[in-house]
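Here the structure is laid out as structure tokens; the discussion comes afterwards.
A single protein chain has been omitted from the complex, and every remaining protein chain is retained in its original position.
So, chain A:
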Amino acid sequence: MIHSLFLINASGDIFLEKHWKSVVSRSVCDYFFEAQERASEPENVPPVIPTPHHYLISVLRHRIYFVAVIQSEVPPLFVIEFLHRVVDTFQDYFGVCTEAAIKDNVVVVYELLEEMLDNGFPLATESNILKELIKPPTILRTMVNTITGSTNVGEQLPTGQLSVVPWRRTGVKYTNNEAYFDVVEEIDVIIDKSGSTITAEIQGVIDACVKLTGMPDLTLSFMNPRLLDDVSFHPCVRFKRWEAERILSFIPPDGNFRLLSYHVSSQNLVAIPVYVKHNITFREGSSQGRFDLTLGPKQTMGKVVESVLVSSQLPRGVLNANLNPSQGTYTFDPVTKLLSWDVGKINPQKLPSLKGTMSLQAGASKPDENPTFNIQFKIQQMAISGLKVNRLDMYGEKYKPFKGIKYMTKAGKFQVRT
């Protein structure tokens, strides 16, 4: 499947290559560079590039292109998925996935890639298993290793890999047994000029951090499981049980993992927690434009909307903006024409606003593009879909774990058109 992998940085240097089958010359990347030149933006490089003998499938993350070389028919998504998994693993191991981090840990990277892909076919991609095979580098461990001469390579084959629950290792022990679940929902919205919602959808995930001794068997039930429309589970979840009883029953992996991701479709009515009033006008003939933006909370069930950030790409004709925020700070980059306003919390008594004027190129006619506003925010202690966890029970072990559940709503792709 995957023959080789090249890592290319923003300036077009190939800084890492790995071959699983025969060696593919790095000149194959020239085709990629060609495509890169043709694309106006970095993200417009086509993910699949055919070359005379190979196919290049690439993903762009953290300003690094991961280019996989393929020789024959393979589902492109398969490769793309795998590349993303590689990036996630790097991030997991090194904290960041930057060129410097990869170069610093080149040996670990190589060992990881060797384990993740076997003869071009994905083998061990589960992070728990990988971490048992190759221990992630930490400052402490590097010190210990240099002093004692021990290694990063796991001595044992992961205990779980050949068992019935490959995702969990055996013999886990903790003094504090705790299980945390974060219900995080992202709301994707498009609001049109007049303020009416065009589309609204909710994507949710339940991320878990489980640190429990032994082999606990957990069940998690919801107050309103019907809300979940399209779900995809971590492999540990017993699917039959979910089908029959709408209960999540599972033996959790050790540590952090994504238990479930779900989708609440637009058919259900979605409450939009924020509203935007805007008035952006350019007068014909004058080199001034008026800018007026006000934010307000709506249907937040008394919770505070925080970390609000508004950003917008203003029309090219705008030379500068002279605005006055009622709270927070704003920046305008005259080169990229990017306006961003860091609002902070929304106080319902005193709504935040950003008012002022924009100066246009003298003599130029008024721009006919309309900017859109992208809004980011967070609401703690609330899942916007109304999803609620009913209870969490543990079987199979005797002790009493500490259980915690957190809800959060975030803006995903929240766009307001003007």
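We adopt the following convention: contacts are C-beta pairs under 8 Å (C-beta built on N, C-alpha and C of every residue); 3 or more make two chains touch, one makes a residue touch a chain; residues count from 1.
In this section, contacts and distances are computed from a predicted model.
J.: Which choice in "GPI-anchor transamidase", "AP-3 complex subunit beta", "ATP synthase subunit epsilon, mitochondrial" or "Ribosome production factor 2 homolog" gives the name that UniProt lists for the one chain left out?
T.: Of the names offered in "GPI-anchor transamidase", "AP-3 complex subunit beta", "ATP synthase subunit epsilon, mitochondrial" or "Ribosome production factor 2 homolog", the one UniProt assigns to the missing chain is "AP-3 complex subunit beta".
J.: Among A:75, A:171, A:285 or A:302, choose the residue that contacts the chain missing from this document, as touch is defined above.
T.: A:75
J.: Touching the left-out chain: which of A:62, A:303, A:388 or A:417?
T.: A:417
J.: Where does chain A touch the missing chain, residue by residue?
T.: With respect to the unshown chain, the touching residues of chain A are 14-19, 22-23, 26, 40-41, 43-44, 46-48, 50, 55, 58-61, 70-78, 80-82, 84, 99-101, 103-107, 109-111, 114, 118-119, 121-123, 125-126, 133, 139, 142-143, 146, 149, 151-157, 161-162, 166, 188, 190, 192-193, 198-199, 201, 203, 229-230, 232-233, 235, 239, 243, 263, 265-266, 313, 315-316, 365, 368-370, 372, 374, 412-413, 415, 417.
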